[in-house]
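To start, the structure under review is shown below, and the notes come after it.
All protein chains but one are shown in place.
Then we have chain A:
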Amino acid sequence: MSSVNKWTFDLVGNSGKNASRNAKLDPPGFGETRELAKNVKSQQSAEEAEERDNQIANLKMKKAWETSLAPAKSIPMNAIMLYMSGNSIQIFSVMVTVMLLWNSLKAIMGTNTVYERFSTRAPGTEPKGLNALLSLASDPLIMPKIVYVLMQGGCVALGVWKCGAMGLLPTSSSDWLAFLEPKKVLEQSFGGAVSFM
């Protein structure tokens, strides 16, 4: 079969495999093409395959870096939104801030899920337990992941700054006033007027 020219169409022949099929209904060359395609694949050389894999890996890394930097792009937009919502404690400003913080934290938590599709490992072969930790260093995605977390951290910082601006952070002494213990008085004094009014 391998000797068969790939541009050859056997318009009449009946290979016997598809005898049961009503070949009349197939478009010309249909049955043959499918079989031919299989042959083409197997013909590719190992070098080619390797090159392709590299290409895909590079592509994936590129995509991974893009994903890592995506949150940074949203920071200015978020900053504007926070600025617009004002520093008073209202449902809108609080909602915006909480959403920002929440989304960022959620994103950080879901980092591995986000980068799963960029992984070059075959699915189901992820190392488990201690091996996962050891393989971190060799994971090519480690840098994008760190950058991604940093970028999301930037968003969190923005939210925290906003909380601070709204006065929701315990940064001033008045915030710790309630936890102050009254001073213990060492002397006790009693007395008053001897005669009454």
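In the analysis below, contacts are C-beta pairs under 8 Å (C-beta built on N, C-alpha and C of every residue); 3 or more make two chains touch, one makes a residue touch a chain; residues count from 1.
We take it that contacts and distances are computed from a predicted model.
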item	value
Chain excluded from display, named as in UniProt, from "ER membrane protein complex subunit 1", "Prefoldin subunit", "DNA replication complex GINS protein PSF3" or "28S ribosomal protein S7, mitochondrial"	"ER membrane protein complex subunit 1"
Touch criterion as defined above, residue of A:L25, A:A46, A:L130 or A:L177 at the omitted chain	A:L177
Residue ranges of chain A at the interface with the undisplayed chain	89, 167-170, 172-175, 177-178, 180-197
